[in-house]
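Every protein chain of the complex appears in place save one, which is left out.
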Amino acid sequence: MIEDKFKDECGVMAVHTHPEASTLTYLGLHQLQHRGQESAGIVSSDGARLHLHKSMGLVADIFTEEALNKLPGAIAIGHKRYSTTGDSAVLNAQPIMVDCNKGMIALAHNGNLVNAWEIRHRLEAQGSIFQTTSDTEVIVHLIAQSREQTLADAVCDALRRLEGAFSLVMMTRDRVFAVRDPRGFRPLSMGRIHNGGGDERDTIVFASETCAFDLIGAVYERDVKPGEMVVVGPEGVSSRFFATEMKQSSCIFEHVYFSRPDSRVFGRPVQISRELMGRQLAKESPVQADVVVPVPDSGVTAAIGFSAESGIPFRFGLIRNHYVGRTFIEPEQTVRDFGVKLKLNPVRSLLAGRRVVLIDDSIVRGTTSRKIVRLV
Amino acid sequence: MIEDKFKDECGVMAVHTHPEASTLTYLGLHQLQHRGQESAGIVSSDGARLHLHKSMGLVADIFTEEALNKLPGAIAIGHKRYSTTGDSAVLNAQPIMVDCNKGMIALAHNGNLVNAWEIRHRLEAQGSIFQTTSDTEVIVHLIAQSREQTLADAVCDALRRLEGAFSLVMMTRDRVFAVRDPRGFRPLSMGRIHNGGGDERDTIVFASETCAFDLIGAVYERDVKPGEMVVVGPEGVSSRFFATEMKQSSCIFEHVYFSRPDSRVFGRPVQISRELMGRQLAKESPVQADVVVPVPDSGVTAAIGFSAESGIPFRFGLIRNHYVGRTFIEPEQTVRDFGVKLKLNPVRSLLAGRRVVLIDDSIVRGTTSRKIVRLV
Amino acid sequence: MIEDKFKDECGVMAVHTHPEASTLTYLGLHQLQHRGQESAGIVSSDGARLHLHKSMGLVADIFTEEALNKLPGAIAIGHKRYSTTGDSAVLNAQPIMVDCNKGMIALAHNGNLVNAWEIRHRLEAQGSIFQTTSDTEVIVHLIAQSREQTLADAVCDALRRLEGAFSLVMMTRDRVFAVRDPRGFRPLSMGRIHNGGGDERDTIVFASETCAFDLIGAVYERDVKPGEMVVVGPEGVSSRFFATEMKQSSCIFEHVYFSRPDSRVFGRPVQISRELMGRQLAKESPVQADVVVPVPDSGVTAAIGFSAESGIPFRFGLIRNHYVGRTFIEPEQTVRDFGVKLKLNPVRSLLAGRRVVLIDDSIVRGTTSRKIVRLV
Partner (left out) sequence: MIEDKFKDECGVMAVHTHPEASTLTYLGLHQLQHRGQESAGIVSSDGARLHLHKSMGLVADIFTEEALNKLPGAIAIGHKRYSTTGDSAVLNAQPIMVDCNKGMIALAHNGNLVNAWEIRHRLEAQGSIFQTTSDTEVIVHLIAQSREQTLADAVCDALRRLEGAFSLVMMTRDRVFAVRDPRGFRPLSMGRIHNGGGDERDTIVFASETCAFDLIGAVYERDVKPGEMVVVGPEGVSSRFFATEMKQSSCIFEHVYFSRPDSRVFGRPVQISRELMGRQLAKESPVQADVVVPVPDSGVTAAIGFSAESGIPFRFGLIRNHYVGRTFIEPEQTVRDFGVKLKLNPVRSLLAGRRVVLIDDSIVRGTTSRKIVRLV
């Protein structure tokens, strides 16, 4: 593979009926930060109209107390994105919020539509205008142009025209919609905050990963199913399938490195998947070595599995510097493998003169791996 | 009148074919800053695609060297806006840039459409989505949906559907369009930078006020006429009228206080208009007084006219503090007329015990005037 | 003269016993902003200890509500400075606050000591350390090392060793000291806020210019006299002379352009001085001309005086752009006299074909004047 890492993961979050909906959404996005540090946005509804705030940067920098105060109401959705190209990054930040014949709608999307450009060209030919280059704008056009009478029908009509991966949350003045594509490529889970007073008084939440639930005191309930649309409104929670479930093809990288190890993704704890992968590797490729060393942080669990299976001791032989993430000024007189050294430092006392098994989350990152091996 | 000041003026600027098109546009917007300090934006074309940068704030803060470097190309348009309400201010910043069946289009608008909501509701009923609340988005929808074959025809078709005030500049990959409504309510002037080598090598510029030309070395040529659309493209400058000129009703406040005194607006120097207004006032309302004092800055010229006509000496009896414009922390133990005092301070030695004629630009600002009179 | 402008003016402010001492000081500094836009600082006393906040920038940017909340207490002094050279600018910002055998002392200084380096070298030889390059640090060393028993005596002892210009305000936990050098080179005025309940309940304020009093509701009382030290403490206001008044040599530039025209400086309204200077110029150098035009803002009053004396009409033929003050990006293809054009724009309609008398505040700024004349 050519690229060092796939970078198209995003995180979405939704909260239906909670006095601090936008604050909970912000905390959820904070937990999903590993899915994207480039931009973040939240739309809230105060029952009458929608309020939007989105910007480039980290969640904690974007959502100050002042910003959250401008996002009133009991319903909110949020989005966290990894990376965009080009200078129109802010324009492409999500959620996207529009006004149309179905009223005000906001939508946040994690995925990749394979027929987005085709649909867009058809819509443009009919006189539609586009203000972003994101797939999400295509979806809202389809919803607005649907001839179906109700919004729910119009959404289903629009979703049936899409091909590719889409886990999305959508909101109107009083409703939240949560949807997964028929193949279930990206995760989307549903949780519940018990407020007392029966099911109908509970807060319903949706998030790309369950680690977002833990911080806000929500309990994991179930995954949104492939091809399903869950609607939460004043009348309660309802579900319908806009398409028959197709052969499931969940994204393998969710378990390998996108997701946090404390999340449950596609119905299975990520930590356990990773440990099993490490064990499997030890069975498939047994080696003679003195020590098993992970590339932190995502390689840790697999390395523990490898160690447990092989009996070779596990040691933290590479230390990660957690203050990286900003631009760094390199010395002109170049230090070899500077970029990798900035992030990782080998523990000489553990590695010197030993045979080392180095476990990374994946071998996608060819060039980086080579540098790390050289370091070690 | 109820309001202190009308606040709906904006400034627009366009440059066709200059190696530093976005820098000239930025300097022009800087000169138009008195027409709006809330947000500013520029779109440039490098011949292949359009580049957009817009943000809240002052021109000099928004367009850093880094920002201008991301606006390459020889064609650019810009916009400066006064004030918006609500939290969606960034969304409503201009220029608006869209992709449609006529290609990429950017548009900046100074004015107020009276039938904007009517058109919008009709478009929404047909399935169009709206991402802002600005009139400008209505215009681009109309252009995109026009059945006319060429862009110029489509623009004229769209403009004929608009009612109200609109002085606008528009651009595509290779062309700039400059338009004024049939009544010519807002100003829009055309200028020229002589680059040597004949007319076809000149840079053509457009701006809301001619003071934008002086800084960039452009020479005023003429006003865009009411109902006229001037098009500048690879083939040169051409002009057509999309509507017959109607009874002209230029905005009186342009001469009274919107425009800078060094600008020529509606074909007449603003400075001269203001002096004549002062003289007229002296003729219509002669008074016995010791001194004529202007409310700076916009009342100065009228006060000079009043003084010249009446023979009463002109003196600077009110000093303006030019560092205002940020949020100020007031003492809790309130100082009387604090807000006015922060901006204006009377010169006691000039005013004490004298009969004072106080000349402001207009009596729109009733409450402020009363406070100023109290100060004096 | 070689330089365009003298740039060593600063502004000082002090407030003794007011519940919002630091807020009033901040507002006073705001009014003194024309005396320096580079840095500002305030020290307050809550009765037990002193609190300092100083930074580079404009008053309104430095003193946010949060910053003022960290400056509690009923006594405060402040400082505003024009310009420093070198990279140690923050270190040299004032007030300077130290702890010594006389307790905590803060000091803000407007002036220039001619024997500062001489004293400094002597102090260093004795083992003193210096952390800034400002004259002010020399003064506090002298106070700390004085053998006098009381602080007031020690201050007088220190002041007697200084040569040059110094208008300074100083504070301890419970007292404010205001001092002017024996020649009275720089201004320093005393004002009073009547709080009701008799003189001893009044707030006493000091400022470089009286325009600082107007905004905070203080009434001008008198100037601090050359060689005088006014002390405000729990026991009330007292005065003593640390030196006999010498031949007064007040800085002429205070009246010419440092001070605001609405201030009373050296006992005389600045506005009136400037008008008289204009009249004097008209008498000394009579000319035949069509119009008198000021270089705004500081040349306005002298031009009015010139016009009044000569009978030649006064007109605003140069418009100043008030948004300057930030860094501006120049086009590479240089515009002639760009820097001046950015600040001033001639009104063609007033100047074309006329004989113009151009009045600036002073001819110090030779190069700029030449550019302005070329513009006109």
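Annotations for the structure displayed:
Per-chain residue numbering starts at 1, and chain names A, B and C are given in the order in which the chains are listed.
Operating definition for what follows: a contact is a pair of C-beta atoms (placed from the backbone, for glycine too) under 8 Å apart; a residue touches a chain by one contact, two chains touch by 3 or more.
Nothing here was measured: the structure is a model prediction, and the numbers come from that model.
Here is the thing to keep in mind: the chain we left out touches A, C in the whole complex.
Within the full complex, the residue among A:Q149, A:T244, A:Q288 or A:S349 touching the omitted chain is A:S349. Contact with the undisplayed chain is limited, among A:V12, A:I216 or A:L281, to A:I216. The hidden chain makes contact, of the residues C:I96, C:I216 or C:C251, with C:I96.
Touch with the hidden chain on the side of chain C covers residues 51-53, 70, 87-88, 91, 96-101, 124-125, 127-131, 133, 140-141, 144-145. The missing chain lies against chain A, touching residues 19-20, 23-24, 26-27, 30-31, 33, 37, 58-61, 63-65, 68, 211, 214-217, 260-262, 264, 269, 271-272, 297, 300-301, 304, 308, 313-316, 319, 321-323, 326-329, 331-333, 335-336, 338, 341-342, 345-350.
Quick note on the criterion: only the chains that are shown with their structure count from here on.
In the contact between chain B and chain C, the residue numbers used by both copies make up over half of all numbers at that interface.
Taking each chain's centre as the average of its CA atoms, chain A and chain C sit 57 Å apart. Our note on geometry: chain B versus chain C, Cα centroid distance of 37 Å, whole angstroms.
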